[in-house]
Each structure stands twice: as structure tokens, then as C-alpha cells.
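Certain chains of the assembly are absent from this excerpt, and the rest are unmoved.
Read from first to last, the chains carry the letters A, B and C; within each, the first residue is number 1.
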């Protein structure tokens, strides 16, 4: 049964985070393998596998939680990739981070945008916003 | 023109936060009226009036940013109401907050859920989740 | 099997947090019952049930994490009670919170001490430190 949660979580992790997620679990093998197991079982097997919100909505929430928290640049990298994997466009990812400005201020948003810039450049996609404010 | 941003922001504030937003601006009248102006002009006239993400997506992001930040219970109250105003269901609001657990831990999520419980009770709607985890 | 994790978690929750923990789970019944289930299964059935560190060591860590995070006064209340339940003395609880001053500053420590004062008073025990600095 633990196996069922793990399997469901692993499938979800692969579908959402892909390689980036696999690398996180892999990096924990030597130092804290159970932590990797909990990420798979709890974060992905329990939480991400729930219904009510779809994968794109969940990624918007994740981007905001990581941006607001600060100091989570490596995790933002994984989840900006994940956001693009589940079908958010680069512009939507950038917009989601920008929406946080009134709530967390410019510095945390600048840090998150800087990660987005790198991720998007590596994927070779364009997020250039035409000035689309009102 | 400042007037145009203000007007656009005020309409947006009314549409999203409604009374709760008006009370915030009102409460600043005596002590820091310009702060209220900036909330209307910048947060609502500039940021919330942008396209690329719709009102419901923006509220999911706002809920996550406030939950992740901690100590923002009064603002969570306003924005849980706002989330319901723009058409998120009580279950979606609760689910959005719960999705933050792997990113911010249980205590901040419990604090946000406690606000949601009060807001939803006052509005007389039911958010009861049937156990809907996988 | 989920049942096994839940059962193990519930026993652990009862043993550590006692009534305070039960009230938290109970308060989630109407609004987010699955969140209560995750607290029991994951926080207590998985994490608290691990070996390597005993219950008293885990409570010291919990007290520090909650003090450092800020804004977690309700959870500190539960876990100061839990700390006393597993055999930490009131003086050890206060000392653990005070040890955080160099890392998080006085304000968060003062907020946590204020919770400790209330909890200890309600339990009718004395935490009075004789001045025990060097």
C-alpha cells in the first residue's frame, strides 16, 4: 500500500516535474533517502494526486508559495519547468510571479523572475511579454 | 491619468474584494490615505487589471502568497472572500490552501484554514470536502 | 495500510500532543478533514514515528522551528504542552526558546515565551528560572 502511494506519487512526479524531480530524489539517495520517499509519497502521491484543482492551477499555487517564501531558488527552478511541462505558457509563469508583487514586494519577485529567465532560456522558448498591462 | 488608474483600480477592487476591500481603504483614511491610494492604483489598477491570467487564477496565487508568508490573517480574510466573489468554490479555496502544505508546512496552512473556516461560516456556505484524496 | 499509518500516527499524536492535538484534528472535521488525516498519517505516523531521535529531542526541534518561523502561536501552544507531556521540564522549554535569540532575534523569542508563560500557568507548574546564566 505504501507501494501504491509511492507508485502513484512517482507517476505524478514524472508527469509534472519530469527529469528535474527525478534529480532531486536521486540527490537524496546517499544522504536522506527517506526524505525522497516522503516527497514522492506525500507531496506527489497524496497532495498532487488530489482532485478539485487541476495540474495548472496547482502549479500557479506552487509558484506563488515558493516566490513568497524566498530562498527557494532551486525549487523554483524545478517548478517553473514543471509549470511549463503541464501546459502553462512562459508568459503565464512570468505573470504568476509578477502577480505576487503587491503581496511580497519586488525583491522576492525579482529573485523568482531571475530563475524563470534562466529556465526559459534553457528550454529555448520565449516568454517575452508584450507590454500587456492596461 | 492617475485618476484613470485609480478609477480602473477601484472598479477592480469592488468587483473582486467588494466590501472587504472598501473597508481596508476606509480604515486608512485617517492614518495613511496615500497607502489606500497605492493599493487601489498599483495593486488593483496596475497588477489585477493585467491580462494573461484571469480573476480566479489570480486569487489562487494570492491565497498561496498570503498563506506562505504567514501572519497575514486579516488579508487572508479579505482574499478568501474575494476568491468566493470571483467564482472559486469553498472547496477550491480550501484545496488551494491545502496544496501549500508540502511547500510551507502544516502550521501556516492550519492558520489559513482557520481563517477560511470563519469566512465560509459567515457566508453560510458549505466547504465540506468529502474525503477526496486518492 | 493507510489505516496502519493512521493508527500509528494517532497513537503517537495522543502520546505527544494529547488533547491539544485531538482538538486540532477535530477542528478540521467540517472544513478540511483530509488535512487532519495528513497530520496524523504524515506528521505523526511517518515523521514522529521515526527512530534516531527520541521524543524529547524532537520537541526541542519543533519548538525551535515554530519559534523561528514566527506567527505560529497556536501551534506553539500545542507543542509546549507536548514538550511537557514527553518529559521536558518547564525550564527546559523556556531555555530552548531562549537559545533561539542569537538566531532569530528577541521579538520572535518574546512571542514564543509569552505562549510558554500562558501554557505553563494553565498547567500550574513553575518554570521560574533561577538566574542560571554563567
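One rule holds for everything that comes next: contacts are C-beta pairs under 8 Å (C-beta built on N, C-alpha and C of every residue); 3 or more make two chains touch, one makes a residue touch a chain.
Please read these numbers as outputs of a predicted model, since none were measured by experiment.
Student: Counting all identical protein chains, and not just the 3 shown, how many does the complete complex contain?
Tutor: The number of copies making up the whole complex is 6.
Criterion: only the chains that are shown with their structure count from here on.
Student: Just how far, in Å, is the C-alpha centre of subunit C from the one of subunit B?
Tutor: The computed centroid separation for subunit B versus subunit C comes out at 30 Å.
Student: Just give me the whole-number Å value for how far the CA centre of subunit A lies from that of subunit C.
Tutor: 30
Student: Express in whole angstrom the distance between the two chain centres, defined as the mean CA positions of subunit A and subunit B.
Tutor: 22
Student: Considering subunit B alone, which of its residues make contact with at least two other chains?
Tutor: Answer for subunit B, listing residues that touch two or more other chains: 98, 101, 129, 132-133.
Student: With touch defined as at the start, can you tell me which subunit B residues reach subunit C in the complex?
Tutor: Against subunit C, subunit B makes touches at 70-71, 94, 97-98, 101, 105-111, 113-114, 116-117, 120, 127-129, 131-133.
Student: For subunit A, which residues are in contact with subunit B within the complex?
Tutor: Going by the criterion above, the answer is residues 8, 39, 42-43, 45-47, 49-53, 57-58, 60-69, 72, 75, 91-92, 95-96, 98-104, 129, 132-134.
Student: Mind pulling up the subunit A residues that touch subunit C in the complex?
Tutor: Interface residues on the subunit A side: 1-2, 4-5, 34, 38, 42, 46-47, 50.
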